[in-house]
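Note that this complex is displayed minus one protein chain, with the remaining chains in position.
Labels A and B are assigned to the chains in the order they are written; within every chain, residues are numbered from 1.
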Amino acid sequence: MTDERTYRVDLMTRVEGEGRFVLRVKDGVVIDAELSIFEAPRFFEAFLRGRSLFEVPDLTARICGICPIAYQMSSARALEAALGLVPTPEIERLRRAIYCGEWIESHALHVFMLHAPDFLGYESAIEMARDHRAIVERGLRLKKTGNRLIEILGGRPSHPVSPRVGGLSKAPTVAALRAIRDELARGLEESLETVRLVARFPMPELEVDYVFASCVSGDAYPIERGDAIVLSGGRGVVPVASWDREMIERHAPHSNALQATLADGTPYLCGPQARLFHHAEKLHPVARDAMREVGLPREVKNPYRSIVVRAVELVHAFAEALALVERYEVPERSYVEGPLRAGVGAGASEAPRGLLWHRYEVSADGSVVSARIVPPTSQNQARIEADLRALGPSLLAMEHGAATRRAEQLIRSYDPCISCATHFLDLRIEPTHEGSA
Amino acid sequence: MGSEAHAPPARPRLGVFKLASCDGCQLTLIGCEDELLALSEKVDIAHFPEASSRTDVHGRFDVALVEGSVSAEWQREELLSIRERSKLLVTIGACATSGGVQALRNGKDVSEFVRAVYASPAYISTLDRSTPVSAHVSVDYELRGCPIDKHQLLEVLTALLVGRRPAIRDESVCMECKRRGNVCVLVAHGEPCLGPVVHAGCGALCPRFARGCYGCFGPKESPATAALAARLKELGVPAADLARRFRSISGGAPAFADEAAKQELEHD
Partner (left out) sequence: MTHPTKRIARAELDRLFALLSEDARVVHGPTVRDGAIVDAPLASVSELPIGWTDQQAPGRYRLTRRDDAAVFGFVVGPSSPKPLFFPPEETLYRAERRADGKVGFVPVVPSPAPKALLGVRACDVAAMRIQDRVFRDREHREPRYAARRDDTIVVGVHCLAPGPLCFCASMGAGPRVGEGADLALAERLDAGGHIFLVEALTARGQALLSRLEGSEASDEELRWRDEALASAERSMGRTLDTAELPGRLYAALDHPRWEEIASRCLACGSCTSVCPSCFCSGSDDPSDLEGAHTSHTRHWESCFTSAHGELHGHTTRPRTSERYRQWATHKFGAWVSQMGQSGCVGCGRCIAWCPSGIDLVAEVRAIADGVSPVTMPVAREVTAPREESLVPRAATVLARTVESSDVVTLSLRMEPDGRRDFAPGQFHQLSLPGVGEAPISISGDDGAGVEHTIRAVGKLTEALCALRVGAQLGVRGPYGRGWPMDELAGGPVVVVAGGIGLAPLREALRRMLADPERYPDVRLFYGARTPEDLLYGRELLGWIDRPGFDLHVTVDRAGPTWRGHVGVVTRLLRPATVPASARAILCGPEVMMRFTVDALAKLGLPHTRQWVTMERHMKCATGTCGRCQYGPHFVCKDGPVFRFDEVSMLFGRHGL
């Protein structure tokens, strides 16, 4: 008699976008592990062709409502590279500040609203609020501070209007930006509390040897800028411009997803764990102290523990934003300009959920000839499925519902952003699998 | 799933649904940080997959918020079913209201688009147009924006709960721009601005940030697109550029699509 068990969730919740997963284990062997995405494709790369390059940040922002700034920033960088524009350090600091806002907003959302309910056993943060109102309120407060920071610098939290090729369309007054100082200071305290809180969460066990990929951003913990991309496992540093030669995307018939792996087929992980592994020493001292306090190693092999890494990055983002706000002076120019020229450029930045890489070819009249966008979720896709496989056998001892939830919790650990992924993912509708074991 | 049998004096049931979109509009609901918990006491947020694992895919709703455009057949079917099960259907955002940025594919050869984006085009099935919700079912209220504004979202929900008309103005962005005391970027800097024909709601963000409005909230009531196009041309904006400006975030809205087509014709 064969023992075949199927764990599946047809509508993944508390993730951004629409996806489902199926994990089938037959006689203790995982025979199928798929995270599939049924979001409709939105064809960004195709319709970007022929647009003015100055419109690109506004348009690519619409790929994702949670991390629009990442899209705006990676595309602006790629286009600046194509035009040979170099933003001033003052502009870079403003960009970092608004990007910190997005990290805060996104990480607070994920830690408190999406992921924490898994650890504490609730269906949602709203339900969790019934027993843990203070925790949820703290999460909402932190998130709101991130949103406010983005609003000051860009007008609104989702699809802010100031990021542009060359910088920001307008820099805030000192008074406008300083207005958020106290809120950031309080957020910093509360984010430290958050690290302590999530570090105490019961952690399911799983250990994975990852190849970590993340941006390198000079001496800084990488956020708004990728000078190069670094890989672990002695694979060295890759220039941003040639990332598409190091990594390949495959659209496999038996998976609903197009998956990126390294050229040799190795899946890799980008995101908080990767950043921490490569750049822990560049974290703000307060964040490093927090790491030490809760005993978080730089190499986090347990994907569930990413919630702690995210909390540490939350501390970093608050500390960084606070410092930027305190030292802020209105720059002479909020963006740089230069003559149009034909060219090709690639750009990368660290979206909250990982490496986001863009590449554009532009013509001499400033229109886009071709576009390529590689979002973090597509890069992590193969890794997620591999980890699901690794998880499979351990589920057999669990009650079915709990096992399914455990699998879902694992997927949430990567903070997948499915809308981002859909610009390239298949939307084949799977025939419904028959019931579970 | 709500069992009607011993439901306490009915809190209205709210469902949040997603079609083709970026999630930004439904995120706006989670972004009501100060009101979310209070709202969840007033309404039963019965289906909101982005925020909760308690879902009710097949349930009935007093209010359904629908985000996203219809760009695949299964979405059309889902939408028909949502409509059937919902007393009030409110579209949230530019995708649901006018097809969204993905409507830029409308009128283009989609199979060619698929080849451009996908490594193995054979696995892709999609409709060749991205269409607004109202092209398929009747809509009770359309909330504009890319993304929607959180205050307007709360206003619509409140108005529906209290039973009054949402106080949402169909005026131009210029009205908000002027109320805020912005310096008009079109007049003072010659920046092309769509504000005069765009529906208010954002608080005139772009002019506040020293740039022209690019139309997230779609056309206002009786938009004078031809007059604006003529004026922008006087200011030196070429027809091809005008066409692109109208065919952007809200390019699927008929008033903008038509003006874009006119400009494209002129350009050719």
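Everything below uses one rule, namely that a contact is a pair of C-beta atoms (placed from the backbone, for glycine too) under 8 Å apart; a residue touches a chain by one contact, two chains touch by 3 or more.
In this text the structure is predicted, and so the values were computed from the model without any measurement.
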Query - Contacts of the hidden chain among displayed chains - result: B
Report summary line: In the whole complex, of B:19, B:79, B:94 or B:193, the residue touching the missing chain would be B:193
Query raised in the report: Of the listed residues B:64, B:228, B:242 or B:257, which contacts the missing chain in the full complex?
Result: B:228
Query raised in the report: With respect to the chain omitted from the figure, which of B:39, B:64, B:146 or B:206 is a touching residue?
Result: B:39
Query - Sole residue of B:26, B:102, B:182 or B:248 that reaches the chain not shown, by the stated touch rule - result: B:182
Query - Footprint left on chain B by the chain that the document does not show - result: 35, 38-39, 42, 155, 157-158, 161-165, 167, 169-172, 174-175, 177-184, 186-190, 193, 195-197, 210, 221-222, 224, 226-228, 230-231, 234
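Just so it is clear, only the chains that are shown with their structure count from here on.
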**Report entry** Sites on chain B touched by chain A in the complex
**Finding:** 18-28, 30-31, 33-34, 36-37, 40, 45, 48-55, 57, 71-72, 74-75, 100-102, 104-105, 108, 110, 112-114, 116-120, 123-126, 130, 146-147, 149, 202-203, 205-206, 208-211, 214, 216, 241, 244, 248-249
Report summary line: In the complex, the residues of chain A that touch chain B are 11-18, 38-47, 49, 51-52, 55, 58-59, 62-66, 68, 109, 113-114, 117, 123-127, 129, 133, 136-137, 140-141, 143-144, 147, 154-159, 161-162, 164, 168-170, 249-253, 256, 258, 408, 419, 423-424, 426-429
